[in-house]
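One protein chain is absent from this view; the other protein chains keep their places.
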Amino acid sequence: MPFTCLLLVVNLLFLWGYSGAVRGRTKIAINPEDAAQFGGELRDSDPPEVARVLRAHRNAESAIYPFLLLGLVYVLIGGGLKLASALFAIFVAARYAHSFTYLKALQPWRTISFLIGGLAMIALLLDIAWLLLSR
Amino acid sequence: MPFTCLLLVVNLLFLWGYSGAVRGRTKIAINPEDAAQFGGELRDSDPPEVARVLRAHRNAESAIYPFLLLGLVYVLIGGGLKLASALFAIFVAARYAHSFTYLKALQPWRTISFLIGGLAMIALLLDIAWLLLSR
Partner (left out) sequence: MPFTCLLLVVNLLFLWGYSGAVRGRTKIAINPEDAAQFGGELRDSDPPEVARVLRAHRNAESAIYPFLLLGLVYVLIGGGLKLASALFAIFVAARYAHSFTYLKALQPWRTISFLIGGLAMIALLLDIAWLLLSR
């Protein structure tokens, strides 16, 4: 669980940092004070290449935070580690694959990795529901 | 607390999944590779019916994650379960009502459910502050 959490947080921080790096390369600023301080062109919204990274980041947030909350609940209510370890590993691999395929615009691999991650999440959810209801 | 967390995560995952389902029905793609792979019209931004679900999802994220973090802190510092259980139940009910009324565009019920959830959050926050300061 700690290692899973670490890897997923690194995934999130990489995507977030990468969105900043791509924005920096495009020389487009959203805040007037940024254009004044660092130069660059002022615009209302991010260019497409930045928007793509931000969508990948948003998707990662929407999947990873719920999964980590479920993982925490699973551990707190004393769920067995054997099944959980497998689900954790599948989810981490699927999310890394999702981030990679989103940034590289690779379909249908992005959708496949998304669905695998989603199935791992649903399996964990059902497992918790089962544990809570069978106590 | 585990049950509260489970219900709130289900709320988040439902809204997120529902935004994808609505987007699929509109046949509008944001990523060029999605339009190429699955068909549909390519656009710069989501249509209004998808944007509504995403706003409901964003609102749920902005409320639920802080609440769960506060709930975790409350349990970790040994807060009593009687008051907490009531606040947890009120918050869960208010957030489900908020999601429902957001998707159905029902006012003033959305604002009322938002305020009830907000009051439960503030009550938990003040309770924690009291516990931390009176130790």
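To keep things simple, chains are lettered A and B as they appear, and every chain counts its residues starting from 1.
Keep this in mind: a contact is a pair of C-beta atoms (placed from the backbone, for glycine too) under 8 Å apart; a residue touches a chain by one contact, two chains touch by 3 or more.
Model, not experiment: these values are computed from the prediction.
Peer 1: Looking at the full complex, which residue from B:A21, B:L42 or B:L69 touches the chain that isn't shown here?
Peer 2: Hidden-chain contact among the options goes to B:L69.
Peer 1: Since one chain has been left out of the picture, which residues of chain B touch it in the full complex?
Peer 2: Residues of chain B in touch with the missing chain: 52, 55, 61-62, 65-66, 69-70, 72-73, 76-77, 105-108, 110-111, 121, 125, 128-129, 132.
Peer 1: Could you pull out which residues of chain A are in touch with the chain that's been left out?
Peer 2: 1-3, 5-6, 9-10, 12-13, 16, 30-34, 36-38, 57, 61, 65, 68
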